[in-house]
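Of the protein chains in this complex, all but one are displayed in their positions.
For chain A:
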Amino acid sequence: MMSRPSVLAAGFHAYPPPAFEHVVHHHHPGVSYRPLPTSRPPELPAGYSQQHTGHHARTATQVRMSGPAYMASDEELAQLQKLSQDYQPETTGPLVGERQSTSALAHEYRDADPAYRVKTASLPDKYAFFRTCRGDGHCGWRAIAFTYFEALLRAADVTRLEDEHVRLRSMHNLLNHAGFAEDVYNDFADEAFELLQRLADSLRALDGSADAVLLDAFNDPSVAMSIITYFKLLASAWIQSHPNDYAPFLDYDVKTYCSLNIEAAQCEIDHVGINALAEAVVKPIGFALEVLYLDRSQGQGDEIDTHRFEPTAPNGQPLQSITTMRLLYRPGHYDILYKVEDVASPMLQQQQPVPTQAPLQVNLAGYTDEFVPMSSNMPDIMTMIPGLYPSGIGQRWPSLSYDCDPNPVPQPQITPVSAYAPTPTPAAPVASSHQEYITPVRASHISYHNPPSNHIQLQPPVNIPMHPAPPQPSLSIDRGPAIVERGGPFRPSMYELEPGFGSGQPHSLPFQTSIFRNSHYNTAHFLNPDFQPEEWSPDSEYATGNRGRHKSTSQ
């Protein structure tokens, strides 16, 4: 599917690496390059610059292999120089891909080194989906621009799109002030405005095509590059109009920095650029921007380091309802991430069949710990499921992880969900095994405590990972028949609904037990060959107001 990260860590080929320069000078002092500005602002995440350098080294190695082997002539050196300049990394796939399950990421890294494996294994629990961006050197800019438009669509509000048009246009003062010629930047801005217009038209038409319009636009190289360039100019203008905020982090004066690292047609976004876009474009409309750094750093154990740009209200207070744009950074490359709630907009529901609403949509929880019930027609059912809200942390603090919670019991969710043992007949045999430790719970107030003793009994000893042991996918094969396979934040509990619970509710699917829904026989399970993510409707199901109580779940 994707060969990462080397292929996608692209885009710096335009700079002859310092190593190359050195080599060339050695043999032929007449040919030379300006060295790449390698030093970076101090606030960059660990591994940032060295990762990028890694990419340079790759190009350098190729050149060096053919370079010093013989004394190259002028022509040959020029040829090498041209090859180096024209070097296009093998970039495949769409400019912006379809949204897909993050379990693919965990799968991709299953043979990687433990730091990556552990981090990606825990990814699907928190971030259900991701979207690839082609690693052609623009992926960071592209990822932000795309998620910006997508986040705008999430509100499904035409007025919002029109307001954005006005707001962006009002920023052209900054562009003028930074010395950009109006007739030059208008070409780029117009593509962005036209996209806003087309998205608004599509929302008005209520044909559910807005997402496709957006994806198409970003897969049109010309449109995408225009919009990316426009965003770059906005970032540059922002930095130049706030020199005091940025100059301390830059090695050059602000103008030079912008021309080299922002405006240059072939330059991947760095932390300063992200910051500028967050300040100029993202935060003013109340969006938050979150970047997850999937690298080898050991910041918080198994957690992926996250940096969040938080919008604030004019009074300086944090905003209450925030749309968050999420990026996944892997050395030299950016992709787009989603939590389940990020994609559950009314618009999307038109595009995918929504399974009949059962009282328990537990498979959702396998993808996220952030499921937030939105309406109150089912007040307490969700709260009866221990482990459904393992973090007890609400939507407003999405960057916090449940690994921070003081629960001493090892969390089974770091076991990759791929460890599912097939359940031959989904309903019958499992139901009996269920009985061995499941006590039906009818009243929510007693359902919050999981006595640790129970918990340990239910887990085969072999299944308790020693921290920080990487997940052991093969372990579950040894499990006895009494073990109910689960993924995500679920752990076995004595407080569990009987399989028949809620059978008074109308079902259209034959098997709606929680066991079935957690198995790969469910099409909503990512291991199902016909995988189709389930969608939830914030307006028609689940209850609100029980977040507070969940905090006691993990005590």
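The working rule: a contact is a pair of C-beta atoms (placed from the backbone, for glycine too) under 8 Å apart; a residue touches a chain by one contact, two chains touch by 3 or more; residues count from 1.
One rule holds for everything that comes next: contacts and distances are computed from a predicted model.
Entry comment: the absent subunit's protein name, as recorded by UniProt, is "Ubiquitin-conjugating enzyme E2 2", drawn from "Protein DOM34 homolog", "Cytoplasmic tRNA 2-thiolation protein 1", "PHP domain-like protein" or "Ubiquitin-conjugating enzyme E2 2". Within the complete assembly, A:266 is the residue of A:92, A:173 or A:266 that touches the hidden chain. Only one of A:109, A:127, A:146 or A:180 touches the absent chain when the whole complex is considered: A:180. From the options A:139, A:215 or A:239, the residue with contact to the unseen chain in the full assembly is A:215. The missing chain lies against chain A, touching residues 14-15, 29-34, 36, 74, 78, 85, 94-95, 98, 180-181, 183-185, 187-188, 211-212, 215-216, 219-223, 225, 229, 233, 259-260, 263-267, 351.
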